[in-house]
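The other protein chains are all here in position, but one chain of the complex has been omitted.
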Amino acid sequence: MHTITFRINGERRTETVSPTATLLEMIRDQLHLTGTKEGCGIGECGACTVLLDGAPVTACLVLAAEIDGCEVRTIESEVVDGQLSLLQQAFIDAGAVQCGFCTPGMIMSARGLLLRNPHPTDEEIIEAIAGNLCRCTGYQAILDAIRSVVAEAGSRGGR
Amino acid sequence: MLGQFEYARAVSLEEACRLLRDEGEAARAFAGGTDLLVEIRNGVRSPSLLVDIKPIEALSILETNGRDRALRVGPAVTLNRLAENADLRDRLPALADAALSIATYQLRNRATLGGNLCNASPASDSIPPLIVAGAIMEITGADGTREVPLDCFCTGVKKTCLETGEIVSAVRIPTVAEGTKTVFLKQQRIKGHDLAVANLAGALSPIDGLLKFSIGSCTPTPLLLGPIETRGHSVDAISEEAVRLAAESISPISDVRASAEYRQAVVPALVCRLVHGLMKGGA
Partner (left out) sequence: MNDLKYVGTGVSREDGVDKVSGAARYTHDLALPGMLHTSIVRSPHASARIVSIKTEAAEALPGVRVVLTGEGLCYRLGLYMQDKCILAREVVRYQGEAVVAVAADTLDIARAACQLIEIEYEPLGAALDPREAMKEGAHLVHPDLGLYEHMQGVFFPKAGTNIAHHQKIRKGDFDNAFAAAPVKLEASFYNPPVQHVPMETHATIAQVLPGNRMEIWTSSQSPYTVRHLMSAAFGMPHASIRVHVPYVGGGFGGKAGLGLEPLAYVLSRAAGGRPVKVVATREEEFNTLPSRQGLHSTIEIGCSKDGKILAFKSTYTWDAGAYADYGVNIGRAAAYSGGGPYSIPNCWIDSYVVYTNKIFGTAYRGFGHLEILWGVERAMDMMARKLGLDPADFRRANLLKEGDTTITGEAFTSGHGSPVGCLDAAAEAIDWGTPSEQPSEPHKVRGKGIAMLHKAPAMPTYTSCGVVIKLDEDGGADILVSGVDYGQGTYTVLRQIAAEELKIPIERSHVTWDCDTAFSPYDWQTVASRFAYMGGNAVIQAAADCLKQIREMAAQALDASPDDIVCEDASAFVRGRPETKIPYGKLALGYTFPNGNSIGGPVIGHGRFIATGLTHLDPETGQGLPAQYWTYGAHAVEVEVDTETGEIEIVRIATAVDAGKVLNPKLVTGQVVGGVIQGLGSALWEGFRFDEKGRFLNPSFTDYKIPTAKDLPKEAKQIFLENPQPGGPYGARGVAEHPMISVPSAIGNALFDATGIEFTRLPLNYETILLAILAARAQEA
């Protein structure tokens, strides 16, 4: 067993994990943060995307034991003081949410993009979410949602 | 997580080698884990110990302009870091493109060059550009470091010449001549992320006008073709020669991804595009 200390959504935590536990399992089953979803378990669908030290990764292929000293952000970090982020609101307004199962992973991929590059090109937006599979929306509304946040940030430097 | 394994962090190369040697064959070096953890989940591999090499700084170096214009990449460098390095994109664009073509953005934040090479899949995207660049693998074990050219490093389908207790400590390209042109092409089944049905890389030297190329996914081990003398010949003539050389060298199989027939059919077109890209394409 390994004892790890890390920050998750700004909160410092110490947890004991088995060497074989994935970050996804720890987040969902141990920390009870169920916003992050499992879609395939092999990193192909992006439903489990979280930010690890700011970088979008698929939590199903990260071992919990290796995140000692790291910073993790999950979908639960998007709502601040009970308010949806601009990105979350944009998803709703653009009709980018249907069944919602891919949505947390999509938003975290988009969040990762906006953190590293507030003015991405269209190509960069597509590349950022190409690893997130969606079966319902056909992606168009999701891209529109992200574009709208980029455009708004461009004009007023919002969050 | 399916599987029974212990996890250990190594903070030095020496410690990593020692842990691997002490545990024996059942230990695996662990960097991104994007191949390894999937293999464990699918029951293809059952290691007893994962040695995390990510904390070892020396294994994360990325030197793009060493002595004699050498490149040196640590095995734990992630594919995104490789793809986004401006110097690398400038000097060896085929490798940057190859890295960018692998998997998804999220997976490339974890998957490493070393992992991709040690996985030694015939369809590896990073192998063809490294083969035409003359890459050499630096391998470190308890007894020190040895060097093996990449085409000898991969000994068979998913097999390398690594011995128990050894780890790839760097991927080195001795030199990239100024003005060298490189191109990478990949045929997938879909525009979204995919393994290669066929992949190619080529390099054209400005010094001697020699063109080398490598075709992946069509032979069990890396294939280096050429050099072809391009000076004084038309693009079409070189293309024809390269296509002929490719046809007599590849032995594609049929698998769930594509038939041998499709691979045979698509490789000539890609070879032509490769040659055109090297001989005609812009700076």
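In this document, chain identifiers A and B correspond to the written order of the chains, with residue numbering beginning at 1 in each.
Here is the rule we go by: contacts are C-beta pairs under 8 Å (C-beta built on N, C-alpha and C of every residue); 3 or more make two chains touch, one makes a residue touch a chain.
All values reported here derive from a predicted model rather than from experimental measurement.
Trainee: Quick one: which shown chains sit in contact with the chain that's not drawn?
Mentor: Checking the complete complex, the chain left out touches A, B.
Trainee: Which residue from B:Ala10, B:Val176 or B:Ala258 sits in contact with the chain not drawn here?
Mentor: Checking each option in B:Ala10, B:Val176 or B:Ala258, the one touching the absent chain turns out to be B:Ala258.
Trainee: I'm checking contacts with the chain that's been left out. Which of A:Leu84, A:Leu115 or A:Ala151 qualifies?
Mentor: A:Leu84
Trainee: Please output the residues of chain A touching the missing chain, sorted low to high.
Mentor: Against the missing chain, chain A presents residues 20, 28, 33-42, 44-45, 47, 74-76, 78-79, 84, 88-89, 91-93, 95, 97-104, 107, 126-127, 129-143.
Trainee: So which bits of chain B touch the chain we can't see?
Mentor: Contact residues on chain B toward the absent chain are 1-2, 187, 189-195, 197, 256-259, 261-262, 265-266, 269-270.
Quick note on the criterion: only the chains that are shown with their structure count from here on.
Trainee: Rounded to the nearest whole Å, what is the centre-to-centre distance of chain A and chain B, using the mean of the C-alpha atoms as each centre?
Mentor: Chain centres of chain A and chain B, defined by C-alpha means, are spaced 29 Å apart.
Trainee: What part of chain B is in contact with chain A in the complex they form?
Mentor: 1-7, 9, 30, 32-34, 37-38, 41, 50, 52, 54, 80, 103-107, 109-110, 192-193
Trainee: Across the complex, what residues on chain A touch chain B?
Mentor: 2, 19-22, 25, 41-44, 46, 49, 52, 55-58, 61-63, 65-66, 109, 127-128, 130-131
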